[in-house]
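A single protein chain has been removed from this complex, and every other one stays in its place.
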Amino acid sequence: MTLIFTLVAIAEMAIAAPLLIRLAIGPTISDRIVAVNTLSTQAMLSVLFFAAAADRAIYLDVALWLASFSYLGTIVWARYLERELL
Amino acid sequence: MSWFWVLDYLVLALVLACAVLTVAVRNLNGAVMALSALGTVLTVLFVILGAPDVAHSEAVVGAIALPVLYLVAIGKSRTDVARDANLGEERSREQT
Partner (left out) sequence: MIALAVIGLGFSLSGVVGILRMPDVYCRIQCSSKTITMGALPLLLALVVGEGFVSGYTSRALLVMFLLLIVNPVSSHALARAAYKTGVPMWHGAVLDQARPGEPADEGRP
């Protein structure tokens, strides 16, 4: 069971690794925001499965913070693109 | 046996790649996005190293607050950054 959770966490971060290519070559700023948003979701899932594998329930709150604040950041950047933040 | 070292080295490689991207991307907004990705991956690294409270502050400050601060600074210094999304440093140097 622990091995499966660890393998899922490793696979999530390995899946999230090619997003850095889109982060590097993204033609517009929106592509990079999409890449960062997806990377944050994958990192949240990886933290969740690492908490289940390490059997520490206190790590789960980090996943909650990541899940809520990444979307807040995306919305803030969208407002910045519409020139309504400044 | 524990397989946590694979995740450790993988996240270390991702942190290194994000840091290189932060320096290497020529577009200023893209560099800020790479900084945000660096904060997100660094959160996972702090959790793996066993410091969840540091990961809390890193998730808020490193992934959200610091890039938003940089975005506000960039947007206030140049008024035509967001209107032309492809504006890199080379073109601005040509203009000035």
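A and B label the chains in the order they appear, each numbered from 1.
One rule holds in what follows: a contact is a pair of C-beta atoms (placed from the backbone, for glycine too) under 8 Å apart; a residue touches a chain by one contact, two chains touch by 3 or more.
Remember, predicted model here, so these are calculated numbers, not experimental data.
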Worksheet entry | Touching residues (missing chain, whole complex) on subunit A | 1, 4-5, 8, 11-12, 15-16, 18-19, 21-22, 28, 30-31, 33-35, 37-38, 41-42, 44-45, 48-49, 51-52, 57, 60-61, 63-64, 67-68, 71, 74-75, 77-79, 81-82
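Here is the rule we use: only the chains that are shown with their structure count from here on.
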Worksheet item: In whole angstrom, what separates the CA-based centres of subunit A and subunit B?
Response: 12
Discussion item. Applying the document's contact rule, which stretches of subunit A touch subunit B when the two form their complex?
Written reply: 3, 6-7, 9-10, 13-14, 16-17, 20, 23-24, 26-30, 32-33, 35-36, 39-40, 43, 46-47, 50-51, 53-54, 56, 58-59, 61-62, 65-66, 69-70, 72-73, 76-77, 80-81, 83, 85-86
Worksheet entry | subunit A-facing residues of subunit B, complex | 2-4, 6-7, 10-11, 13-14, 17-18, 21, 24-25, 27, 29-30, 33-34, 36-37, 40-41, 43-44, 47-48, 52, 55-56, 59-60, 63-64, 67-68, 71-72, 75-76, 82-83, 85-86
